[in-house]
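Here's the structure we're looking at; comments come further down.
Missing here: one protein chain of the complex. Every other protein chain is in place.
Read from first to last, the chains carry the letters A and B; within each, the first residue is number 1.
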Amino acid sequence: MTDKCQGNGGKDIYLPEMATIKKVEPLTEMEMLFDIALDSGEELGHMPGQFAEISLPGIGEAPISISSSPTTKGMFQMGIRKVGNLTNHLHNLKPGDKVGIRGPFGTSFPVDTAMKGKDILFIAGGIGLVPLRSAIHYVLANRDDYGHVYILFGTKTPADRLYLEELEEWGSRNDITFMETVDKGDSDWKGSQGVITTLMQPATSVDPKSTVQVGMDVSGNMPGLDLVPKNTVALICGPPIMYKFVLIELKKLGVPFENVYISLERLMKCGVGKCGHCQINGLYACQDGAVMKYSDVIDVKEAI
Amino acid sequence: MSKPRVAIFDFACCEGCQLQIVNLEEEIIDLVTLVDVVEWREAMSEQSEEYDIAIIEGSITRPQDEERLKEIRERAKILIALGACAVTGGINKLKNNFDLEDVKKCVYGKDAAMPHLDTAMTKAVGEVVKVDFVVPGCPINRAEFAVIVRSLALGKTPVLPTYPVCVECKMRENGCRFEYDEICLGPITRAGCDAPCPSAGHWCYGCRGYVDDPNVNAAKDILEKYGKTIDDLKSKMLLFNSKQEPTL
Partner (left out) sequence: MSVKKLDKKALNSWVESLVAGQKVFGVQAKGERFAFAELTDASALRLDYDVTMLPPKKYFLPQREDLLTFKRSGGHESVIECDPFVLLGVHPYDFVAIRQMDAIFEKDNDDIHYKARRNAATIVVCDVQNASENVFAGCMNGAVVEDGYDVLITGIGKDYLLDAGTEKGEALLHGVGAPDARAEDMAERSKVWEANKAALKKHELKCAPADLPKLLGSSEEHPVWAEKAEGCFSCGSCNLVCPTCYCFDVQDEIDWNMDSGRRYRCWDGCMLTNFATVTGNHNFRPKVEDRYRHRYYRKGKYIPEKIGEISCVGCGRCITACVAKIANPVEIYNRLLEGK
């Protein structure tokens, strides 16, 4: 770059920085968890809900949400599903291999603002748990800053469950109400069956704060959700189809949409608000999202 | 890692697509550095029984060719259909619009009954065996072929454009052939060729086959705007897209 043609002397927003894979750990047959550290030695500097662009030279680049909390230092984590050229190649990486990283990009869950002092309801469908996990860890690392914590998790089958040790830990903690369900169980599955909204029925008599919910009985007998709706902030992430139904249930439960945050998947190709691919009507998922307050986008036709 | 072994075979075709590979010129050195070409009748005399990648040019027009193709498929890990004849049946499929006996008599005259001139309805390679990748076009675009080969060598699945030829035609700043009182198949034909025909003053012949979801109804509608008939359009679609979905 010569002086005469220098853009603004600023950095190239498309140029990745090098990072090293520190650890790989299979989550399911399809998903792998990567511990990644920037070669600069710096922290990524993200907040829960943000994403980064990960790339392999020659293969390409893709937006992936960050699964670890910024309270975890020295590295960050990405839970990556094998779905295409790049992710197939990423799954073949070993500790010590290099990747390119750009980011973090996008909005984050309001862990330090709107969520403070509130009861927190996490609702994750499938790999929607990956971005939510960052916020869950953050909340648990600062447990005293929040009220009751509910984590609802649904997958298609027991084989799709991720972060098994953490699920177990969440289930065993008495300062969290953890509930999960699978759309379709197998012979070993003792828990609830049904879509995620199965977990969102209002409680009748059971006080969830006093009950540890590791698994429901197969008849789907639920303790239900005993929320203080106005004091609850809900964070939702899952497949596109899930939002509509979860939002209906949240409305029934009386959680105000001003307290509901959704994380939306789109094709964030450039990550910096230029390429146009991730637009949701007038919003850019890479800049105005991926985390959005639902009351802000309730009239945005393409959002849900 | 040992170099992938590649074998190139031809069936019913003009072998022009293979010629496009030869026409890679200095890049052909890069190609044979990257892969081990173990069988290629047009360019070398050696033959091989084992290969990782089989590249098939031409369409399948005789029962014995189907058997030969199935054997190749069994020996190849990856099979690539090369060029319009292999990918869609191409021009060879024109004959499927006629009675086979009439076709033989028309082409071979008094020799029509000779056993070595036996022929059947034309099939694309994919109608006989499983095809892993296609390189469409008559002939293929050698730059596209080179990109596909390099992608495969890197373990990356090549993706063909899902948009029509108009994209590349507009980028080359051509006037639209419809404005020249022609029917052009560009709006419904898969891009990737870089629009050489409209750039040379011809309509698009549709040699790369249709885009995934061609708006044929729109094609019918615009005929009227340009003073053309459905039959005009049908005749254009016959050359490279006989017996292809969608039909009019």
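Observations on the model:
By our rule, a contact is a pair of C-beta atoms (placed from the backbone, for glycine too) under 8 Å apart; a residue touches a chain by one contact, two chains touch by 3 or more.
Because the structure is predicted, anything quoted here is derived from the model rather than measured.
Taking the full assembly into account, the omitted chain touches A, B. Checked against the full complex, the candidates A:G147, A:G185, A:G224 or A:G273 give a single residue touching the omitted chain, namely A:G273. Listed residues B:K70, B:K170, B:H202 or B:K234: the one in touch with the omitted chain is B:K170. Here the missing chain is touched by one residue of B:L31, B:I78, B:V103 or B:L239, and it is B:L31. Screening A:V83, A:A141 or A:V228 for touch with the missing chain picks out A:V83.
Where subunit B meets the missing chain, the touching residues are 27, 30-31, 33-34, 147, 150-151, 153-154, 156, 162-164, 166-167, 170-171, 173-176, 178, 184, 186-188, 211-215, 217-219, 221-222, 225.
Panel shows subunit A; residues 1, 4-8, 10-16, 18, 55-62, 81, 83-84, 86-87, 98, 100, 240, 265-267, 269-270, 272-277, 279-282, 287, 301-302 of it touch the chain omitted from the view.
One rule holds for everything that comes next: only the chains that are shown with their structure count from here on.
Measuring from the averaged C-alpha position of subunit A to that of subunit B gives a distance of 45 Å.
Those residues of subunit A that touch subunit B in the shared complex are 58-60, 84-85, 88-89.
Contacts from subunit B toward subunit A in the complex involve residues 154-157.
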